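In this view, the complex is presented without one of its protein chains, the others remaining in place.
Coming up: chain A.
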Amino acid sequence: MNKRKFFTAKKIGYIILTISALIMVMPFVTALFNSLKTYAEFTAVPPKWIPEVFQWSNYPEVFKLGNFLDYTFNSFIVTGLSVLGAVISCSMVGYAFARLTFPFKNALFVMVLGTMMIPPIVVIIPHFMIFQQMNLLDTLVPLWLLECLAQPFGIFLMRQTFLSIPKDYEESSKLDGCNPFQTYWRIYLPMVKPSLATVAIFTFMTKWNEILAPSIYLTSNEKFTLPIGILSLGGQWFGNEQYMVAAALMSLVPILIVFLFAERYFVQNFSSSGIK
């Protein structure tokens, strides 16, 4: 009897899971079908879910309309360098705030947190002028350089993580002859991989989808990143929406690949902690 009850519960669980999975997948399926429609089908009301003839040619058409290989390559450079830069710089600064002693430590930390309150649009003109002076406009550098200079959210996250690790590690490593950098690099850093992964994922997502900064800094088409490239498919008067959907779907593929590979790695790290 109990066993039967258990199975019914399990069944209901599966049904709920299946339904929620379908709800989550719906937008993607809709987008996929939309990307295979003609313009007339795309705008049709009531909407036609499945196109009559699949317009596979929409995909090659996207490549004719824009340099999508360039855009993807640029997006990879920007995101890759940003992720590496963010992971290293945030963990270093976070470690300093958590473990080192230096004058005005807390005041400085409050200032760092304070900068989180400033909306990005406010600093865009000063940033623009700085990069103009550095002769870096219309290059990819402004898009990733700032991430290498430690962003407040990452600093905050890393500091909290480092604080949660007992001080004993620091003392015993000192006894074993580690200098502060070695303590950070060899002892502490391997213990905070999950938080590093969080910083990496956040940076990756923000940078991959970023629109404001690239649209301000980049002027030549071959330097565009994917989001700007996709937007430039539409004109002032006419959207080319079905191509935009196709392009947007293609821009998802690299993210999917990254997540498929990274997920296993992230999960592994949560289980390997140094605390006994």
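By definition in this document, a contact is a pair of C-beta atoms (placed from the backbone, for glycine too) under 8 Å apart; a residue touches a chain by one contact, two chains touch by 3 or more; residues count from 1.
Note that contacts and distances are computed from a predicted model.
> Looking at what's absent rather than what's present, what does UniProt name the missing chain, "Sugar ABC transporter substrate-binding protein", "Exosortase", "Sodium:proton exchanger" or "ATP synthase subunit c"?
Its UniProt record gives the name "Sugar ABC transporter substrate-binding protein".
> Based on the whole complex, identify which of A:Leu81, A:Val112 or A:Val192 touches the chain you can't see.
A:Leu81
> Which listed residue, A:Ile12, A:Ile50, A:Val110 or A:Ile125, touches the chain dropped from view?
A:Ile125
> Can you work out which residue in A:Ser20, A:Thr115 or A:Thr219 touches the chain that's missing from view?
The missing chain is touched by A:Thr219.
> Which chain A residues touch the hidden chain?
39-40, 42-45, 65, 81, 84-85, 88, 124-125, 128-129, 132, 134-141, 145, 148, 181-182, 185-186, 211-212, 215-216, 218-221, 228, 231-241, 243
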